[in-house]
Structure formats: C-alpha cells, structure tokens
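Taken from a larger complex, these chains appear in their original positions, while the remainder are omitted.
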Amino acid sequence: MSKWMRAWSTETVGPHNLKIAERRVPEVGDGEILVRTTAVSLNYRDKLVLETGMGLDLTFPFVPASDMSGMVEAVGKNVRRFKVGERVISTFAPGWLDGLRPGNGRTPSYVTLGGVLPGVMSEYVAFPEDWFVAAPISLDAAEASTLPCAGLTAWFALIEKGHLRAGDRVVVQGTGGVALFGLQIAKASGAEVIVTSGSEEKLERALALGAGHGINRLTEDWVERVYALTDDHGADHIFEIAGGTGLGQSLKAVAADGRISVIGVLEGFEISGPVAPLLLKSPVLQGISVGHRRALEDLVGAIDRAGLKPVIDKRYKFGEFREALAHLDRGPFGKVVIEF
Amino acid sequence: MSKWMRAWSTETVGPHNLKIAERRVPEVGDGEILVRTTAVSLNYRDKLVLETGMGLDLTFPFVPASDMSGMVEAVGKNVRRFKVGERVISTFAPGWLDGLRPGNGRTPSYVTLGGVLPGVMSEYVAFPEDWFVAAPISLDAAEASTLPCAGLTAWFALIEKGHLRAGDRVVVQGTGGVALFGLQIAKASGAEVIVTSGSEEKLERALALGAGHGINRLTEDWVERVYALTDDHGADHIFEIAGGTGLGQSLKAVAADGRISVIGVLEGFEISGPVAPLLLKSPVLQGISVGHRRALEDLVGAIDRAGLKPVIDKRYKFGEFREALAHLDRGPFGKVVIEF
Amino acid sequence: MSKWMRAWSTETVGPHNLKIAERRVPEVGDGEILVRTTAVSLNYRDKLVLETGMGLDLTFPFVPASDMSGMVEAVGKNVRRFKVGERVISTFAPGWLDGLRPGNGRTPSYVTLGGVLPGVMSEYVAFPEDWFVAAPISLDAAEASTLPCAGLTAWFALIEKGHLRAGDRVVVQGTGGVALFGLQIAKASGAEVIVTSGSEEKLERALALGAGHGINRLTEDWVERVYALTDDHGADHIFEIAGGTGLGQSLKAVAADGRISVIGVLEGFEISGPVAPLLLKSPVLQGISVGHRRALEDLVGAIDRAGLKPVIDKRYKFGEFREALAHLDRGPFGKVVIEF
C-alpha cells in the first residue's frame, strides 16, 4: 500500500476552495480499522455543508461527504467486528447504535461524518470499527455506498418507525434518493406505492421500479387523485419531503390513523397545516433524521434477502467530484455516486 | 315514572333560542336502554356547536351536550350489557368501539352525541346500550359525567397512544378540563408534571393537585424553564392545547424522541413550527380527538383502582344551563357540570 | 330464488349422522343480509367440532363449518355496509371487530360460526351484516373462502401481532392451510421463509411458492439447519404449529429478541420447553387464535394489492362434504374447499 493518498478537501466554508490534496494514509489506532474507499454517495446535505457550514463546528481542512463503501485494509488492536479484506459501509451518525438517539432536547445530537466528524471523500479513512457495518453481499460498491444516509432514512421512516405492512398505501413525494428508496422498500414490503413528481418521464421510471401509480403534481391535484386511487381511504403512510408540497396537503391526503414521515434538509423550512384533519384523523406526524446502526444492519439484511437494488442516476469518477455535486442541483432520479 | 320530562333544546343554530321544553319520556327500542340523567358535563365544543353549528348536519329541535352520567331505568329487548338500576356514562363517539377509528381519510368520522347524534341535556335519554359504559364506582354522578370527552381525551393521549411511563416529564398547557385530567392521569402514572398557566392562582391549585412545577407563561419563557427543570432533557410528552402557545414552542421544548399531543377545538386553527427540531429530535406529533369505548372502560378502571377524582370548578342546576355555558368562556379550572 | 335450499347438518355430536337436509331459505331480519354461499373452506377444527363437540354448547340440528364466500341476495332493514350483488366472506368470530378480544380471563370467548353460532355448509345463510366483510376482488369464490380462519390466523400472527419486516427470517412449520398462508404473507412482506416438512415433495412445492429454503424435519436437525442458513442468527419469527415439533426446539431456534407464534387446534396439547433460552433470548411467545374483523379487512386489502393467491389442495363439490372432511386427515398442502 502506498503511503500517500488523495482526498478532496477545503480550507473554508464555501465550495470554491475544494481541491484534491495529497495526504499520508492514516494509521490505525486502537479499535480502529483502515478502510480503502471504493465509492462515495452524495446527499444534498453535503452541498449545504460545503456552501453554508450549516452552523456546524467543522474542522479544517474539511473533507466532505458521509456515505461510503470500502474494503478493510488493516485493523488496529482490540478490533473484534471486522477482518482485513471485508467489505464495509459507513454509518452516518456513528454514536447512535440502537434505541433512543443521543443528545437531549436542548441540544439535539448532529454528530455525523462529513460534518462535525471527518468526511469520506478520501482514498482511505481510519475510523473506529464501531462506525462501520458489513456491506450487503448482493450490491456492488457504488450501490452499497447509498445506504448509510438515503437508504437508512427511508428504512427508518417506513419500517423501524412506520411498521409498514403488506397492503398499505404509501405516497412517496418525488424521485430523489430517499424517495426511491422509500418506493423500493415499500414495494418489497408488499405495499402499494403512489409516486408524485413534476416530470412525466420520472413517473414512467418510477412505475418501472414498481410504483403502482404515478401522479403528476403539476397537472393534477394529487390529494384528489390519492382519494380516487384508494376509494376515499387516503394514504396510510406519506413520505413527505419537506420543502416540497406542503404538509397541509399531506394532512388532507392521509388516511384516518395514518402516518406522515417528514424528511428533509435542515435549512430554513417551516411546517404548517390545518389542525382539523390532525385532530379528526389523528395521524402520527414524525420527523425522521436518518437512524441508528442496528437499523442499518437490518436494512443490509433486507437488501440481501429481499433483493433490493438501489437506483443510481449517475456514477462519477474521483476527479469529477465538482460535477457530481452540480448534479445534485438538477434533481437526480435516485443517487449520485463517485466510484474510486 | 312520569311520562313527561324536561330537556334543553333549540330550533336553530345560535344560542339565543335555547329553552327548556316539555317532552314525552322516550320509549326504549330493541337493544336500547332508558337512562335517567343525573349529571351533564360541558365541553367548550358544546358552545361552538350551539353558536356555529360547526358545519355539522344537526337535527332540530336540537338537544345539546354529549357527556352524561345516569341511572338505567328500563332496558329494551336483547339488551345484554346493562340492568335496571346500574349507573352508566355516555360515550362521546358511539360508533368507535376499539382499535382504529371509523371513517376514512376523505370524510373523517365525527358522529358524536350532541352533534350529528342527539344530545343529553335531557332528563331522560333512550339510546342503544352500546353507547354507554358502566360508571366508576368511586365517583359521584357529577364527577362521572366528566369522563366521556375530557377525561378520555387526556387518557387517550397520554396512555393509549402515549404509553406514558413512571418518571416521564410531562408538560401540560393550561388548567382547563382536559389539561387537569392530563395532570392527574400523568401524576397517577408516576410522571413528573409541569403545568403552564397565565394565572398564579391556578398554578397554586395545580401544584396542590400534584403538579411538580408550575410555570407562569406570561412572566417566564416556558421553554427555558422546562430545560432548567429537566437538566436540558426537555419534555418527554407535551400536552399541547391547540390555539394556546404555539406548536413551535413545543417543538423547541420537547425531548429527543419525545411526543407532542395536539388537543383542541376544531375551529380555525393552523399548526406551524420549525422543521429543524422536528427532524433532529424526531418527536411524534399526534392530534387527539377523544378515543374509543374500550379506552373509556380502561379509564373507568383506572379511576377506581388508582383513585383519581376529577376536578369540578362549579356545579350548576338544571335550570342554570345558560350560566354554565357562560362559565366556559371564563376559563374554568377543570370542569363545569350540571347536576339534575 | 327458490324457497328451498340444501344444508349439511347433524342431530348429534359424532360425524356419522351428517346428512343433507332440505330447509327453507331463511328470511333476513333487521340488520341482516341473505347470502348465497359460493364456497366453503374447511379447517381441521370443523372435524373436531363434528367428532367431539369440543365442549361447545352447540345447537342441533347443527350445520358445520365457519369459512365461506358468497353473494348478497337480499338485505334487511337498516343494513348499511352491503348491497345486493356484492361478494362477501364470513368472519370466524363475529363479535370481535377490532382491538382487544371479547371475553374475560376466566371464560375466554370462543363464539364462532360453525360452533356456538350456526355454520355455513348451507346454500344460503342469513346473518347480521356485521358478520361479513367484502371479498377480495382478485380471488375467485373458493380462494376467497379460505381467508376467514386460515388466512387471518397467519396474518394476525405475522403482521398484526408480529410486525414482520422485510429481511426477517421466518420459520414456518409444515405445509397445511395456515402454514402456507404464513409462507405467502411473509414472502410478500419481504421476509426470507424457511419451511419445515416431513415430505420432500411438499418442500419442493413450498419452494415453488417462494420459500427460500426447505428443511426435511425427518432427515435433518431443523434447529441446526436454521442456524446454518442464518449464520447463527436464528429465526426472527417461528410459526409454531402446536402439536407438531415441540416448543422446546423453537426456543432453541429462535433469534435473540425473536418471536414464536403458537398456532393450533385446541385439544389436548401442552406446551413445554427449557427456561434458559426463554430468559436469555427474551423472545415473545404468543398464542394466536384467528383475529378480528378489521384485520381481516386489512388482509383482504393486502391480498388485492400485493397479489397473493391462496393455495387450494383440492376443490370438492357440495355433495362431497364427507370426502372433503376425510381429506383433512391426510395432511393437505394448503386448503380444502367445497364449491357450491
């Protein structure tokens, strides 16, 4: 193994200073593993962190991005969970292993890779073994890299918190990375999925992925269409991408005793809606911000055993990081991944 | 039994036409029981129905109010659950026996006594036996009449949906009928209760009822006080009375993985709040609109076995119905009840 | 419609007196619907009731069987849920609509069709509308008739109580009617299904239905095979058919924090097993006895939206009721149905 590696990094908030730096390959400490990065998947949040800092206490030089797959190249002392040669993926919020989230009400925890913790746009990383889980055996490196944030968010909303059941009617707003995971996980769980989008072409692709129905939210009243499609029952679960169609519409479209999962980036948005359907239908409304490591392990198992294939809109090369970031602004159909 | 009885009724929406009418005591049909009313408890909703109709398809002459206690005077054919001489209370939404609520997403069910169904401000009522449950043995008639709507709403939010646990920190907004039930049920379940109010005198009375802390929301920042009282943990459960302090404050004050129950009247309110704490703390936000009959039976059992005494601010006589309604506007401490 | 119909009935406990009787087509009472039977599905319980009475307070002449599909031929007064010409299926335990089961601990409720209530081996039945639910649109009459007991039992165990998730590893014991529903519902929910059987041929057919693995319990140690197949994880959910392989084996094979659903007939069996795995793995062990009407409606929705087809081993004609009963003793692969 060479002693040198490349990493994308920046010295300041603001994306213009991003550049490829040469660095020494890190050494593994006690309880750490050295992982050779094989793919990194981007989230819109990565762009926000680079452009605004999101109010986080970043360390410079800052290496961006949180979601990676890789190969274990070396293990430190006292490492028990992994061996050299095994394939792993990162966890988005490493301190959250299972159960309740860390942090308190006053200061919610937001300790993530590519944020308060270092990022992964680097040919190697050396992190505590607890920050990783075994990669699914049925996915390639690029596909596996999409699970830690986008895949887990959808899984956590629909399965861990949402207890989705076969036959449930699920509305997924949009066709971005989290949304398509929502579509695929819901479909694999026996649900009927209704996708909304402003693009006929994307709706076609969503139908090909297993959606039962597509609604063009630009040309149709999606709430009315949901009622037409469900015989007035409404949606058992709405996958609300905050900042898209408002919560008010979701409160209208949700079934009695249904669930609305609010998913989204963390900048500048308010939720609002009428109180009458909230009272009379008594839906659960819950914000979802990724999930814990045990749920990521569950997702990996479901990927392998239920045969899910994440949707990658485009694969970029290591040197094309800026182009990949720019792609995020154009509304990808699924995920944007960088292969190393 | 006299063949004649008195009932408060009106021929039109608008409270000015309310008057006492003489009517024949109803006869019991198949599956029905005749109940002599011993007390009626008022809810703010009763005022709204009288004043605005609330958009409901009322039948005139309209007898108002939904919550009563009484004595079974006669039973119809095929009645199995009750015998003459037993004490009963009404159910607010008679069609909802257990589990999921009736109705669908497009047209949520709001079939209640003193609304689409007849009201109870009448010396006798003859209704299907399924519309009643046995009264608690430890309460007098006036106290028992407060359970069907106010008591059950608090129980459904905290216990049936909220799974409250000993040691939880609960914030109750205000000191109205539902709020004080929330305080008492939470306290009886081993929780620590923090009450907010604009009145020092009401806070004193809440402390005497078992609240651990009172916050004057006019002179203090209640969110900051909650954090001071909970060592930055926040509130595990917030009992949000819609239209009072905004949801935004509750989202700030709620603990990570906490719960906000939104309770309130059904007129004219919007909920709104910042999305960041909704995502980062992932609380459950749920509207609560009373509950099902099985939960009311559970509440009756808890009343008897845990020794709860509903708080009645003032007891009125049958002829004082107008005065009792007026009392609702002055912000009662607990319930307003009419004894027959 | 003819005024006369045929029904299988008996005057005594003991199957030998079963005969076809001519009876008048019943008239519909208030709240009742008249249903022309199109298919009846048999359960092993039907045999036990005929042969032993099962200690139930039967009414003679007794018409056996509980699970039917049919067509609404007439509706009584005050019927709201059905119209003439609609397809319906029966509910097994009509008094249980949703939520907690009726009855108390001392006298558990066992009020079912073809038991304390009349059976359905009759060309017409007139029952309260509340005893039926709408049939799935995607199944024929014979398939639809298999849902009320066998289908619902599997659904209730796996979904309503078991909260099965995609990726879960489910062990199904045997290939009878309930077991195959378990296999199909689990598979449609994204689970990996392992079927045990004493017959290689039945294992082949189970694999063709979507099972991931088959274990011959006569030639293999099924517990060891489960561990081999799950990398020592064990089974997240075991569908234990009481009286088959013992609970002790299931306690050995269950995963930590897993679930064992005990399903079975109600005669003469004890459960027993070692306490150590019960403590150290803390599985939930729950007996399942069919389920409520709302869950049956959920199952019907899942059938239509997830595309499940019940497995019918053999279809008999009305006159072949005795042959159909005899088939139950030979261990059918799926259900035995009588088409009218």
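First chain written, first letter: the chains are A, B and C, and each begins at residue 1.
Please note the rule applied: a contact is a pair of C-beta atoms (placed from the backbone, for glycine too) under 8 Å apart; a residue touches a chain by one contact, two chains touch by 3 or more.
Nothing here was measured: the structure is a model prediction, and the numbers come from that model.
Sequence-identical chains in the complete complex of this entry number 4, based on the file rather than the 3 shown.
We take it that only the chains that are shown with their structure count from here on.
Centre to centre, using the average C-alpha position, subunit B and subunit C are separated by 41 Å.
Touching of two or more other chains is recorded for residues 100 of subunit B.
For subunit C in complex with subunit B, the residues that touch the partner chain are 30, 97-100, 292, 294. For subunit A in complex with subunit B, the touching residues are 100-110, 161, 227, 230, 232-235, 242, 253-258, 262-264, 266, 269-289. Interface residues of subunit A, counted against subunit C in their complex, comprise 159, 163, 165-167, 169, 185, 188-192, 212, 298-299, 301-306.
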